[in-house]
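The complex appears here minus one protein chain, its other protein chains still in place.
We call the chains A and B, going by the order they appear; numbering starts again at 1 in every chain.
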Amino acid sequence: MAAEETIVSVAGGTGIGLVPLLRQVAPFAALFGLAALLPLTHNAYFGLVIGRAAVYWILVSGLNLVVGFAGQLALGWVALLTVGAYTTSVLAAGTALPAISPFLALGAAAAVGAVAGVVVGLPALRLRTFYFAMSTFGFATIVTQIALAWRSVTGGGIGVIGPVFGGPFGSTWGFYYFCLGGAVLATWLSGNVARSRFGRGLLAIRDAEVAAEASGVFKPGLLVLVFLFAGATAGVSGGLFASLQTYITPDAFTFDLSLLFFIAILIGGRGSILGPLLSTVLLTLLPEVAAPLVAWSTFLYAALLLVIVLAVPGGIANLLDFASRKPLETGRIIRPDVSALPVLLSGHAAERQLSFEGVTLAFGGVRAIDGLSFTVEPAAVHGLIGPNGSGKTTVLNVISGYYRPGEGSVRLGERELAPGAAHSRAAAGVGRTFQTPRIVGEASVLANVMIGGTTRGRGTFLEAVFSLPRHRREEAALRERALLALKAVGLEQLAQVRADRLQHSELRFLEIARALMPEPSLLLLDEPAAGLAPDEIALLGGLIIAISRAGVAVLLVEHHTDLVFGVCENITVLNLGRELTHGTPAEIVAHQDVIDAYLGS
Amino acid sequence: MVESILSYGLAMGAVYALMAVTYNVMFSTSRVFSFTAGALGMLGGVFGALFIGRLGLPSGVGFLLTLGCCALIGVVTEFVAVRPVLKSLDQHLYVLSTLALTLMIQQFTAIEWSTVPQPFPRVLPFDLFVRERFWMPVLACAVVVGGMEFLYRHSMVGRAFLAIAEDNFAARALGLPERGLRIGSYALAGMIGGLAGFTSGGILLAFFANVPTLNFYGFVPVALGGIGNNRGAVVAGLALGLFQQAANYLVGGVFASVAIFSVFIVALLAAPQGLFGAAPARRV
Partner (left out) sequence: MKLTRRSVLAGTTAAAALPLVAVRSASAAAEPIRFGWLTALTGANSAPGIGFNRGVVYAVDKINAAGGVHGRKIEIITRDSQGDPAKAVNAAVDLASNAKVHAVFGPVNSGESLATTPIFTRFKIPSLGICVVDSLINPTKFPNAFRLSPDSSQWDDANRHYIMDILKAKKVAVLGDNTGYGTTATATSTAAFKKAGANVVYSAVIDANAQDVSPDLIHARDAGAEAIAVWSDSTGLDARLMNARGRLGWDVSMSGHPALGSGDVRHLLEKPEYWNKVYVVGYRSCSFDAAGKLPPKSAAFVKEVAGKVKLDDTLLWWVMAAVDAVTLVAEAVGKTGSSDPAPIIGYWNKLAKWEGLYGNYHFTPEEHNGYPTDEIVMSAANSSHDGAMNIAPGYA
């Protein structure tokens, strides 16, 4: 994705300079402005082709959130276009019910499309990638068969006449402006979703699903909202398509069309809006320009797709992402500013103790955790050490809700943390980092940190779609807070950089910043020092102590014993899922079993 | 009627099972589901019709040439659409690269071969109890699945295959020639897909539009039988063939495809790992 686009997107309309905002909007304004001048050519053919591109874009703008942002491979989305086209045409023509105004029918198509979007998309909650792609294929076939068989309503193979939008939109160019207006609206709405916490949640689901859950992103709920949105835009697009075609029959909804929508997003670039917009226009125009090659058009589409996938996986958006080509400053030093922490962590309700009591977890016959108990006090750092395979990360995963323990309970303060339900942990006050940093590489550092603030949002999806005041205020506050968190961990100057351009050590600090966003009572750190230079480990140690001083209970899993003994008040030593011993660093260092089992090696 | 259900049902079931094995063999060494499976099946029929029917080569020569060409297409898949995207498997680029290659093959066949179904010639001068189009796919399926079992159990190459299928990184650490095995698996998949198309040529005809049919119906046994489970694929494939043919009689062909799709979705939603597959491990 174009990091620049994201960064600015993330900033929302508020709290952002006018110049970057203009730079962001300019390409869209230029594109749509140019399109608005098209009637000056007095060429109905150009009007039709560009109008068609606008209609396709209305669908693609919604599908883009599903495919480009959430990473769900919805290949057969033409099914939704079909549903929208038939709904609008049938209602406007009055073949089933008394005829209604085409504009009302278009609204109905949006509603029916939204519902159908959820039906087609629902398998994505259970099925992954190729499976889901296959299931959408199946829906496309079924919708066509229904359109053929339900003759009394759809006209069967003979089809039904497309709606004619009256009033100012009745003429060729009136309808053209209607479509163009729809495209502008769709761009704005999908852009609003993309740069809201919902859009960031989608990216997180795509690239870092586990981290998304830990940040409080509830995948099923979010996907349903996005399928509703993408279904609605496809429904509207279908209605306009029917009008553009003047007459619709089931054979107008070809697989090639589905392919065009899908490929447009990937050629445009995942996670971008400008890229897919440009490639939608490009792919609509291409067969017209290359008319002598029309027989080979599908072949050429496919070849283009192959070349893009192999040569420029980031698509057009990556080609346009000039900002990410500027080299970053080398020899950067991470400078945590712990003075930001008290402000960042000032509001948390109470300092709470973690109680891990009698937990047992077995995989098949192997007991990964075997009756383990320990507590982590607020404002203290608790170390968890042990040889590889002793169950350290498994303990974190039980606390985070990725595993359901067979026995025992995990409580934070007075509240029991529900077994499983990883997405509930952020709201319950648990933040964590991962052994391998899990980030959205194509999004900016700031956007990645803002993902951590998902649970702080109160505004609804609709508020985000229409960018209403409460939503804008929340976004601005979240952005302020994310910058503060970045300041605390020492990455403030990299806020606008694509996260995949960072060094490994910087990603570790980025994850801590993200984990601090929901103001956790408990912070789980999974080998945060792995891959860090000695001076960076020292900085990390200071940061961990400062975080605990602010009242947070910290549970640290680490192999670097210097760090563990330097920052922990208490340490639990694990071996084969059981506690070997526990105590203060001084006690542990002196413990013969520990020396034998672990430190001695 | 029972005779027709059994003959067509088992033959088509065997074809679906072979397509599923094609998917599985490619998946085993690369973790990639390739849309080219359907294209290989389609090409098996078209190459057979080209070599034996149009060029008039002897059946045996045509058969071997078909397998050879399909193996080549398999290897091309590996080079063009799989290897370049293996590094970023999590981005699912393989879905796009293999889809693109498949469309190119399909479109090329449509234009250079024919847009309407072409006849597939008789392969043998005699019939064994039933016509060759019915027993050939079943025999091919039995030979392939039996051969795969034998290969896995009793040969070094087969065990190396299994090791890679189990754990790519560990296999590489053991010094197994991961790349060579992967190319080998794609050549093998090409031959199995080609075999499916060749043996069923009499039923499916040499027709470019067989690709989506074979892709979808070939994937159903993979999904229901469990990824990489060839025995599950055979059971699910034969069951699918019989179910489809029975549905053809009972509810009519057009609704049969709707019925199959519904069963596919419901079964997968109930058991995403397949009816014979193991639940996946947690991903943290």
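By definition in this document, a residue touches a chain if its C-beta (ideal position, glycine included) is under 8 Å from a C-beta of that chain, and two chains touch if they have at least 3 such contacts.
All figures in this text were calculated on a predicted structure; none of them were measured in a lab.
Trainee: When the whole complex is taken into account, which chains on show are touched by the absent chain?
Mentor: Listed by label, the shown chains it touches are A, B.
Trainee: Going by the contact rule already stated, which one of B:Tyr94, B:Phe207 or B:Phe264 would touch the omitted chain in the full complex?
Mentor: B:Phe207
Trainee: Quick one: say which of A:Leu127, A:Ala186, A:Ala252 or A:Ile265 touches the chain that got left out.
Mentor: Within the whole complex, the residue contacting the unshown chain is A:Ala252.
Trainee: For the chain left out of this view, which of A:Ala295, A:Leu462 or A:Ile595 touches it?
Mentor: A:Ala295
Trainee: In the complete complex, the non-displayed chain touches which residues of subunit B?
Mentor: For subunit B, the residues touching the absent chain are 1, 4, 8, 12, 110-111, 115-119, 203-205, 207, 209-210, 213, 245, 248-249, 252-254, 257.
Trainee: Give me the subunit A residues in contact with the hidden chain, please.
Mentor: Spelled out for subunit A, the touching residues are 43-45, 48-49, 52, 145, 148-149, 151, 156-159, 244-252, 254, 256-257, 287-288, 291, 294-295, 297.
Note that only the chains that are shown with their structure count from here on.
Trainee: Could you work out how far the Cα centre of subunit A sits from that of subunit B, in whole Å?
Mentor: Each chain's C-alpha centroid was found; their separation is 35 Å.
Trainee: Considering only the defined contacts, which subunit B positions touch subunit A in the complex?
Mentor: So the residues of subunit B touching subunit A come out as 33, 80-81, 84-85, 88, 90-93, 95-97, 99-104, 107-108, 111, 212, 216, 219, 223, 254, 257-258, 261, 264-265, 268-269, 272, 282-284.
Trainee: So in the complex, the part of subunit A that touches subunit B is made up of which residues?
Mentor: Subunit A reaches subunit B through residues 71, 73, 75, 123, 126-131, 133-135, 137-138, 141-142, 145, 149, 207, 209-210, 255, 259, 263, 266, 270, 295-296, 298-299, 301-303, 305-306, 309-310, 313, 393, 397, 400, 402-403, 434.
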